[in-house]
Each structure stands twice: as structure tokens, then as C-alpha cells.
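With one protein chain removed, the remaining protein chains of the complex are shown where they sit.
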Amino acid sequence: MNKIMYFLRMRSVVLIIVLLALIAVGLCVKSSFLSILITMITYCIYALAYDLLLGYANQPSLGQSLFFGLGAYGMVLPIIYWHFGFWGSLGVALVVGAAGGLLVGFVAVRLTEAYHVIFTAVIASVMLLLANNYTPITGGSGGLSFQVAPFFSGWIKLTVYSIAANYFLVLAFGVAVFLLLTRLVSSPLGKVWVAIRENEQRVVSLGYNVYWYKLAAFVAASMLTALAGALYVISLRYVSADCFDFQWSVLPFVWVLIGGIGTLIGPIIGVVLFTLFQFYVSDWWSHYLILFGVLILVILRWAPQGIMGYYENIRTNKILKGGGEHAS
Amino acid sequence: MQFGAFTALDGVDIEVEPGEVHSLIGPNGAGKTTLLNTIAGDVKPTRGRIVFDNEDVTGLLPHMCVQKGISRTFQIPNVMPGIKVWESVWLGINSKAKISWHPFVGAKYADAIARKVRELCQIVGLEESMDELAGNLSHGDQKILEIAMAMSLDGSLLLLDEPTQGVSPGEIDTFMSIIKKVSETKTVLMVEHNMDVVLGVSDRVTVLDHGRVIANSTPSEVVNDEQVRQVYLGTTDV
Partner (left out) sequence: MHGSLETLYFLLFDGFIWGLIIALIALGLSLIFGIMGIINMAHGDIFMIGGVLTVVLVARIGNLWPLLIIIPLIVGISALPVERWILRPYEGKPLTTMIATIGISFIIEEITLIFFGGAAHMVHEPTTFTVHLLGINYPGYNIIAGLVSMICILLLWSGLRLTKIGVYIRATIEEPEMADAIGINTGQIRSLTFAAGASLAAFGGVLAAPIHQVSYLMGQDVILFCFIVVIVGGLGNLMGTLVAAVFLSAVQEGLSLVFTPVNSNVIILLLMALILVIKPKGMFSS
């Protein structure tokens, strides 16, 4: 037990140091690096949302681009057409994301794995077709530019045109989502999700109507994905139908896979590594998708549990050996 | 409680009195597990009725049967491997409470529930391994955890599917005392192969063969029943 407590304390210390470092970076580093960090933090929110869905509630959706795009357009369209402020349109984005999640989840949640994967992928693909087709509203693949008026958060007036302000805004959301999920996965609801992941039939025999719990996870993940989409377009001040692109459904899986499914640190590590890879390699070779493909196959074959999975395995073995006297 | 006719079960009609330990025995393929599955809602009967507490529960989904007070264990340990022992029991205790929907409180939030979890683990003798992952338990302990999870549901009828199957002879006594303890507060319907256990704990024994009831009486009468000896006991040493 002491070892676990020690590990937990170690982890919070590490997290606080990382957070302080991120704040320091925001205060003194130049803008080009900050914009990579902004992208990474946005992706982290996305990856965490996906991990909640796949790693905790065991629902292999391959249509998350749908909610990413809904969040993006849910944010932008109110700003353009009704001159909403930041918070108003963020609210719209979240509601739209959750509503989309509810509609898709209503069908998808009761499907078996294969049907679930295909169904969500198909829905997202059709949404991409729609977004590309309704150019007057969505701007198609050409996209739409827009302006974000300065807004108040608390007592500070923020404008996303200052890259530092933009950075701190996204960082605040990132930290909030991370803390929220840390709490969520150890809450009763989180326990039920993990139990469903471990053995769904047994949870049914314990008297749970798993449908509603799975639907809740689906909606929560959709909403957080929409948040990521909204922050993504706010930082770019530009949105296009590409937000619905199938790549946006594959990316979260790859992030979570690299870092380790079913952990909260894993997705973050995955995002950092993969975004650096994507950033530098795509700069260097325009056909970097080949490497992307190879990378997917390599990870699946040689590190299917991801970096955190590998680490956790070592850790659990240690704990088991350390406290193994109870094992019969 | 009454069970009407099923296709895999032909004209089975059993009554389980409140408070008794009722054992189902019979050769392999006699339909014992099918009967349990049907009562627990895992299998839908094509014909016949299941009445529990004067209420028709035929064809209810498994989780609704649990809500009515019918809980079960599985023959092959069917635990949630990546979940700790205390969490498995905790899940059962909370399955009827709205708290299982709470997204933010800590799982060990309330002393009352933590105490309940500990008590239950003590009753079955698992308090030593409460922080172990269920998947890391020995086979015997997983079978005990099965019973603990079913007890945690607070139902009035417990369906035990071969609780001592695969358990080492030395552990049998533990199981018998657990079943006896359980039966103080609950009705037990149990499928069991080990005759020592059946004769040791049962108030009543029903013998099934090829989906039919061939005997239904007290343990001692069943042992002496000629037909039962022929189809079933004749093949084993008792």
C-alpha cells in the first residue's frame, strides 16, 4: 500500500512540475513554439475523450471526426451568423456535440464491436460528404475565416489574437479536462464503465442496465471531442469541412494506442510524440502518410499496449511481488 | 415459485420454498444450468411461467431479474479480471442505488458502504484479498468471489451454479459453511455435483434427467429412491 501511495504522490508532484513548466513556457517562449503547444493541448483533450470512450467504456468508435467537426462548426457558425460571443458559441458547440453523441449513440451503443466500428465510421464519412457539399454554410474544403471578439473570462478580458492568451485559454481547458477525467474514472460511474469493459455480461448479472451507462460514456466523449474541435478552430480562426475528415477519426486511436489505452497519462504522451512526428516528418516528406501507415502497423505489432501499458505492467508486477503475501 | 415447461426442459415444475436450500442434481445435460439461466433471465423460455414472490418474472431481462431480487453465480468463474475484489462487491451493493451514476465522488465515498463491503468480504473470508485484482485470485477464491458478488445484490433468491466445481477437496468445507451462512438470510437454489455438499446443506433435492423431474424430496429420501439410483447415483460412488 505504501508503494501505491508513494507512486500517487510522485505522480502529482510530476504533474505539478509539468504544469508549472507549461505556465513558464507560456510566459517567456516565442510564438511559433506556443502554437505547436496549443495544437498539442487541443489534441490532448481529444485523445482523453477518446480514451474515456475506448479505454474505459470499451466502445471502439471510428467516427469521432463527426463530433470534432460538429464542435468546430458549432463554435464557428454562431459567431459568424449570430455574432455570438466566445462563451455563447462554446456552449452551442458543446450542446451540438452532446446532441450528436446522443443520436449516434442511441443506435451505436447497442451494436457489437464490428457493427459499432463500421456504423460510426460510415456516419462520419457521410457527414464529411455533407459538409463538402453544403458549401454556402460550411465553406466546403475552402473553409471559412472568422473573427473572435475579445471576451471576459472571470475578470480578465481575453483576445485569442494574442498567442499567449490563446495558449493560456487552451491550457486552462486542458487542465480542467484532465482533472475532470481523473475524478471521473475513480468515481462510481467510472467504476461501472471499467467493469463493463472488463466483463459486460457480468455487470448485467449484477443488475445494471449497461445500455444507459454506455450511452452516457458515448455522450460524454462526444461532448469533450466537440470541445476539442471548438478550441481547435478558435486557435486557427479558420474552419473547413476537413474537420470532418476521416483522419480525425483515426488520429485519436493512434494517439491512445501509442500512449497506452485505459490510462490518462498515456494519451498525452501519445499526442506529444505523434504530433512531433507529424510536424517534422510532414515538413520533410510530403508523402509522410506512408510512414504513418507503417508506424500504425509497427505499433500494433510490437507495442500494442502502448508506452503506459508497458510501464504499468512493470509497475503492477512490482506491486504484486511487493505485496504478494495475500495472494493464495 | 413455479417453473412451467421449457423445450430444453420438458414439463419441469419446481417449487422453491422461501428460506430453504434447494439443490438440483442430475447427470450432465439434464438441463440444470439451463433451468438456472432461465430463472435468471439469461435464456428466454419459449413456453411456461416463472413466478417469483407472487409475481410473473418470465422473460425479464437479466438485470431486471436482479432488480426483482434474483441473483446468480456462474459455473465457470465469471469475474471482472481487471477490477479489485472490493470493487466487485461494491458494484453489486450499489447496483440498485442512484449513486452508481455519480460522476465525481470518490468510490469509497461513504463509510456505510465501505463497511458493508468489508462485512461481506469477511463473511466469505475474502477480507485479506480485498485489494487484489479479481483476475489474480486463485480458482477457489474466484468461486468465493462469485458468491460474494451474488450476495452483495441483496436479493432474496440466490442461484448458485456448481459453487464447488473445480475446487480442491480441502476447500469444500469452507464452501459448505459459506452456503450455510448465506442460507440464514436467503433462499438458495443450487446446481451441485458434489454429493457431500448436496447432502450436507440442502433442505430439499430435485433430481433432473433429460429435462424432466424424476424426484423431488428431502436429501435422505432422494438417496434411497430407486429411480434416482438407476439414472444418477448408480454411476457415482456415494
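Per-chain residue numbering starts at 1, and chain names A and B are given in the order in which the chains are listed.
One rule holds in what follows: a contact is a pair of C-beta atoms (placed from the backbone, for glycine too) under 8 Å apart; a residue touches a chain by one contact, two chains touch by 3 or more.
Just so you know, these numbers come straight off a predicted model, no measurement behind them.
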Partners of the unshown chain among those that are drawn: A
Residue in contact with the excluded chain [from A:Ile16, A:Ala176 or A:Val294]: A:Val294
Per the touch definition above, residue among A:Ile36, A:Val107, A:Ala149 or A:Ala172 touching the missing chain: A:Val107
Which of A:Val122, A:Ala149, A:Ala172 or A:Leu276 contacts the chain that the document leaves out: A:Val122
On chain A, residues whose C-beta touches the chain left out of the figure: 60, 62, 106-107, 110-115, 117-119, 121-123, 125-126, 129-130, 132-133, 250, 253-254, 257, 287, 289-290, 292-297, 300-301, 304
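Quick note on the criterion: only the chains that are shown with their structure count from here on.
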Residue ranges of chain A in contact with chain B within the complex: 1, 183-184, 186-192, 194-195, 197-199, 201-210, 216, 320, 323, 326-328
Contact footprint of chain A on chain B as seen in their complex: 40, 42, 61-63, 66-67, 71-72, 74, 78-83, 87-88, 90-92, 94-96, 99-107, 109, 128-129, 131-132, 136-138, 140-141, 149, 152-153
